[in-house]
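One protein chain is absent from this view; the other protein chains keep their places.
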């Protein structure tokens, strides 16, 4: 086998851990650097998965020992780290969103377009085998022309109150994944309409955010895509997609860990609630996402979302926010 | 048993036939009059189900031999026939919509409010045992507070082109049933947002109507209700409701006539497509609707939709049309 | 319409009531006589469904006012009533079994074969639309050659202890229905093997009967048919058939009255337990069975089980009993 790809990981929070774990399972890569201003986090991660430790990104870039960058640090640092990666000519996988401000994204856009290095976004759902197969079958014309797409995405429970102010709001924090999924099926979106509601969480209301939303997108061929989000779900992580076409329908239901069904005096055919949360539900997808990024690093064809996908998702999330606040549909131009 | 209720049926089209058949199954009522300006239709219906024949509503009202009215004639005649029923003091079941013009409905409103006779609307889905049970379980607090309601309603195929101009458009013709269902769960709606699309039918496009729509309503407690409509469905009549609450979810899936599932080399667990269309899917509901109306005629408590429900559904349909055309959410006041 | 068929009903217990109700729904027949030595039962039934009352079968046969006989009286009376029907030249529908003794059945066999009148057996499951469709699809070669057939049949609860001694035992009382179903798919059975067990009921054990059984039949083409029976089922009446063939599998699952499924914190996708018992589960089948018998009475083609089917089911039930007691497979010859 060729030499291992030396990866630098920025950020050692929850999603940083996920990527470190994925790297550990992939023989073709090694964790070379772990960088976090919270140096204890970096040390802990390096202790488990290997790599040198730093609290200074410049030290990492200056080392000359990095073949690939994974950015899992707070959103505000993303643009800088992508820019440094471009400048250093090192492929980078950056978590969503690129930034909360479209102006900062646009400022980087020309540079991102001009570089040869892969800049990929951390939209893991594109690597879920069920959604991949759903899209393949839509593409294979099993249901004719795609007319309506319905994405249901509900989290088991609301995020910590402390996280809310920095989340960027439900559309940029949570819906953004589903907006990218919408574009996975129908890339060219021309209009966004959204409703936000506050039905259960005082903390979310006080943060000025919504706890429940419905977003309807219009594709350039007049397809209608609807996304249901809720910040809680009593029965576990709820992740479904329905694709309705002129010749039929394809549906991905929730995944249950165990096949046992129960018949009893009060209820029959019941199964255990769905897998806990995204770390479990998308464990394989996260691994495939990083593996695919490593293909990109090697110069092979890859299917990760790119910078333009990240920008598009942010534009759609911003439009959803604006629509939900204003009560009007927002025309968008992703080109 | 007490004396049979003498029913006069106005209109002998498809839905008129349904009601005639329901009456034939209900021992407590008899078809006394069949009235249709297309006298051959009236004669044919009377030949099968009994009753005197007329092409003149006034003759029917003047006969003094009518205890209950069922209005299944074209929409434009509804207001007049309801008014005549009020004047004659005869309970009336009228098909939806009351009228395509809210002004005509409002002109009748005070009179409808002032009368003692039951005026009920033909919203048959409220009598579907599955939806009734769904609502009962929502009411029994099985899923906590109702937060999101999702109604899917797709017809097997588009209506005849000739019908389109008089249909009043998809919102007033088709969505109106689902708008009433929304209010069956959440009566107090305060906002309507809608998207219309043209994805498959040239005839519908040429009629200036949409073939696919998504409507999102907001309840007074910030509940979000979404209705999916399509004028076609390759796999048959698609009628589902999902109720998402703070403590769980209840779902009514499509009904299949036959329990046989098939396992083969290319597909497993498949069943036969769903029942043909509303006449089959809601056969029992239509019967229960008329039976419940007969309770109303007898002065017993009843649960049919009333005049105000019919008016509310029309207001919501009109708002959906306006929203789909303007791209803005429409505030509504159903009081 | 032609003249109504005048039916005499013998026996007014539970199954007699079912047939009286079916007749009341069928316009082409009328209940002319209700005969039961327990005259109060006869009177009560006649009061509800019409007909003259008698406690003497001979009075009924002598009246000359009977076009069809339904025998729902105790098993011991069946042979006599069938014979009287043959002598009187009146078509007869008789509940299973013909008798508990094969010798009495065989004594009647030649006479039954010689008559022109329809003698049909009350095997209602042959009229269940789901099983009928399953058989049609097997016959339409959807699964190739039928190799294994698995019939599951569990009652909600054990019968009253007082009924057990006269039941003839589980094989002749309960399994017999499933044995006929087996022959509905594979008429020519050549071998019977059975196991009986006592796992829950002291009353059944004390009656010398089994509460749980497994019967395996062999068809003449070496097909294997297995029947699971239990006298109780905590989740309701359990009625399923699996047909495994060389090219696939067809399965009829249990029927649920209501389509609502529930998702909660402890269990998801659960539905309400199945319909109570055979009166509910097979309500339509009972009606169709009698309707089909009326076709027979009119001289039209019919598909009810006949005398030979009733004899075959009893032979199989007896063989099952013998096998369960002896621990050996029993060869049978149904010809």
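Order as written gives the chain letters A, B and C; numbering starts at 1 within each chain.
We take it that a contact is a pair of C-beta atoms (placed from the backbone, for glycine too) under 8 Å apart; a residue touches a chain by one contact, two chains touch by 3 or more.
Please read these numbers as outputs of a predicted model, since none were measured by experiment.
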item: Residue of B:139, B:270 or B:299 touching the missing chain in the full complex; value: B:270
item: Sole residue of C:73, C:193, C:275 or C:318 that reaches the chain not shown, by the stated touch rule; value: C:193
item: Touching the absent chain when the full complex is considered, from A:3, A:258 or A:335; value: A:258
item: Residue, one of C:62, C:145, C:161 or C:265, that touches the chain absent here; value: C:145
item: Residue among A:42, A:72, A:204 or A:249 that touches the chain left out of view; value: A:249
item: Among A:43, A:130, A:205 or A:303, the residue in touch with the chain that has been omitted; value: A:130
item: Sites on subunit C contacted by the missing partner chain, in the whole complex; value: 143-145, 147-148, 150, 154, 191, 193, 195, 197-200, 212-214, 216, 218, 221-224, 226, 228, 230, 232-235, 238, 244-249, 327-329
item: Hidden partner chain, residues of subunit A it touches; value: 129-130, 133-134, 137, 142-143, 247-255, 257-265
item: For subunit B, residues in touch with the removed chain; value: 234-236, 254, 256, 262-274
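Here is the rule we go by: only the chains that are shown with their structure count from here on.
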item: Shared interface numbering between subunit C and subunit A [over half = same, under half = different]; value: same
item: Most central chain, judged by mean C-alpha position against the global CA mean; value: B
item: Subunit A and subunit B: spacing of chain centres that average the CA atoms, whole Å; value: 42
item: Between subunit B and subunit C, centroid-to-centroid distance (C-alpha), Å; value: 42
item: Overlap residues in subunit A, where contacts from two or more other chains coincide; value: 234-235
